[in-house]
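One chain of protein is taken out of this complex; the other chains stay put.
As written, the chains take the letters A and B, and residue 1 is the first residue of each chain.
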Amino acid sequence: MEITVKEIAEFLGGTVSGDENTVIRGVSGIDEAGQGDITFISNPKYRKKIESTRASAILVAPGIKSEKTLIIVNDPYIALAKALRFFDKGEEHPQGISSEAYVAESARVAETAVLYPGVYVGPDAQIGERAVLYPGVKIGSEAAVGEDSVLYPNVSVYRKCLIGKRVIIHAGAVVGSDGFGFANPGRENFKVPQIGIVQIDDDVEIGANTTIDRATLGRTWIQRGVKIDNLVQIAHNVTVGQNSIIVAQVGISGSTSLGRSVIIGGQAGLIGHINIGDGVMIGAQSGVTEDLEPGQVVIGSPILPHRKWMRAQTIFAKLPEIYKKMSQLEKQVRDLEQKSEKEK
Amino acid sequence: MEITVKEIAEFLGGTVSGDENTVIRGVSGIDEAGQGDITFISNPKYRKKIESTRASAILVAPGIKSEKTLIIVNDPYIALAKALRFFDKGEEHPQGISSEAYVAESARVAETAVLYPGVYVGPDAQIGERAVLYPGVKIGSEAAVGEDSVLYPNVSVYRKCLIGKRVIIHAGAVVGSDGFGFANPGRENFKVPQIGIVQIDDDVEIGANTTIDRATLGRTWIQRGVKIDNLVQIAHNVTVGQNSIIVAQVGISGSTSLGRSVIIGGQAGLIGHINIGDGVMIGAQSGVTEDLEPGQVVIGSPILPHRKWMRAQTIFAKLPEIYKKMSQLEKQVRDLEQKSEKEK
Partner (left out) sequence: MEITVKEIAEFLGGTVSGDENTVIRGVSGIDEAGQGDITFISNPKYRKKIESTRASAILVAPGIKSEKTLIIVNDPYIALAKALRFFDKGEEHPQGISSEAYVAESARVAETAVLYPGVYVGPDAQIGERAVLYPGVKIGSEAAVGEDSVLYPNVSVYRKCLIGKRVIIHAGAVVGSDGFGFANPGRENFKVPQIGIVQIDDDVEIGANTTIDRATLGRTWIQRGVKIDNLVQIAHNVTVGQNSIIVAQVGISGSTSLGRSVIIGGQAGLIGHINIGDGVMIGAQSGVTEDLEPGQVVIGSPILPHRKWMRAQTIFAKLPEIYKKMSQLEKQVRDLEQKSEKEK
């Protein structure tokens, strides 16, 4: 595939600085790019690489100047995404149901769905049009996978769980395992049956080896457009609001509810039964133990407002110095008191 | 299935407040319940929902009053568990060994065991009566699974590992991977073979994608009645004592030993070669680096006694204020000293 810089700029809605007739054949990272490649600068940290890259063109944000051929766009990361979709058509799949997949008689699999070898689809399960189930995907009885969804190898969906349309689930993820519910914990550990489901709405992406537990009753609910990274734990009866972003290794405890557009940094943990407002941002490794109003930006374990935490952390390192000064002050004050006593 | 409130109360050992002839057809969450449903209040936080729920009856703890039909029980969560078991009989399984499962010739599989398609049972492995191996479960050579145990999709049990009776292992969990043992780490990284096993005793439950490493020598040992949540890491030669509870994403390092009824909150980490006494409670996100006497309640990284940590954390947020006051005090004391000097 060959295309000129001018054509790419038109496709991306950007403007060209430099030779618009330069021919592009592919997309590449700034370090690896060679002649015929287009590359991008998104993180300002790498701006100086514009001069050293061998790429034939560079996607940049407004305000960057260079003798190199640039395509100036509002958001270079979105432009990159579009360029990648243009140059990379993704994997081609074999057609239909592999003879080495197992499909229960009562299951309904769309004719255009792709089932690789080693797939299992249980009784009364449904697989939508153009869905792709990679090798080793297991769909439990009465579960459903919507159209155009892609489940990568060895994903497990337990019975009755519902996966929407255009959902992507990466390898090894588990949807619908039992919630961790035991009465009289540490003594009797009496198991509470988990008879609810997991409902995953349209356009969700779920990372590799992430686990989402089914509800005790009702549903654990991942709403439309949510993106969840790898190795995340979502407990029973959690709700994750539309378009929220959950970075790797986060854990969300039971019955906690997230609003829309919440962003949670890696390795953060949330206790159960709390409400997180729309647009809240929670820093990496935070520990959240209370409700949060919409729009708050917090970090720490337990959390503080972001600025307050920054100031407190800065001083944390000075604690030995503070402790020493404190002892000195105590001595000085004692001396002053004794003097003052004598003077009486 | 239909049953009166009176009959349920008798079955659960509770007393009725309200109309004991009300007919119940199912169990539901307090928000979703409708006519004919019984629901429950366990967390006092939700007590006010008693008046708004449309459930026909509510399981509650003693002391709660309402015009609604209540069944008063000592522990509503245990009562819920019992009611759920009554109404939900769980999944029905096909009989016997699927023709699409692989069973080594020398393996012994009980006649009443259920092996779904895509199951692998290696040489000399044993599967007990009524055990259920969901699609994609892999049982290594010489490993054993006890009677009435249930292994969900894609669980991997390495060779020689022993799984007891009535054990539940959720999807993607790994039992018996090599312990992380390398001599001269960071330089030679010389692998120490891990030839021990994992032994899981009766009535244990293990969460989705949890990993339990085999011992270097001897065994990694999960004792009777232990419940482990999702994405937990148990390293080689760890012992987890009876009825302990380990919440999601906890990591326990090599050769550490837990007593009975230990409870560990989510995302906590324990270093290796330490002993944790019976009944210890470790807070979420804690970092434990020392032995703990029985019954201690600790939190923090590194840990402190719970109350001490709470007090210290409260003041952590005030560090900028403390630092400012300290500087003022220093100035004030300097001024006083100068005055005192002059007065001489």
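Heads up, the rule we're going with is that contacts are C-beta pairs under 8 Å (C-beta built on N, C-alpha and C of every residue); 3 or more make two chains touch, one makes a residue touch a chain.
Worth saying up front: this structure is predicted, and the values here are computed from it rather than measured.
*Asks:* Provide the residue numbers of subunit A that touch the chain removed from this figure.
*Replies:* That gives, for subunit A, the contact residues 27-29, 31-32, 39, 43, 45, 75, 77-78, 80-81, 84-85, 88, 90-91, 98, 100, 116-118, 134-136, 152-154, 168, 170-172, 203, 205, 207-209, 225, 227, 229-231, 243-245, 247-249, 261-263, 266-267, 279, 284-285, 301, 313, 316-320, 322-323, 326, 329-330, 333, 336-337, 340, 343.
*Asks:* List the residues of subunit B that touch the chain left out of this view.
*Replies:* Contact residues on subunit B toward the absent chain are 102, 118, 120, 136, 138, 140-141, 154, 156, 158-159, 172, 174, 177-178, 180-193, 195-196, 209, 211, 213, 215-218, 231, 233, 235, 237, 249, 251, 253, 267, 269, 271, 273, 287, 301-302, 304, 308, 311-312, 314-316, 318-319, 322, 325-326, 329, 332-333, 336, 339-340, 343.
Note that only the chains that are shown with their structure count from here on.
*Asks:* Using Cα averages as centroids, what's the distance between subunit A and subunit B in whole Å?
*Replies:* Computed value for the inter-centroid distance: 24 Å.
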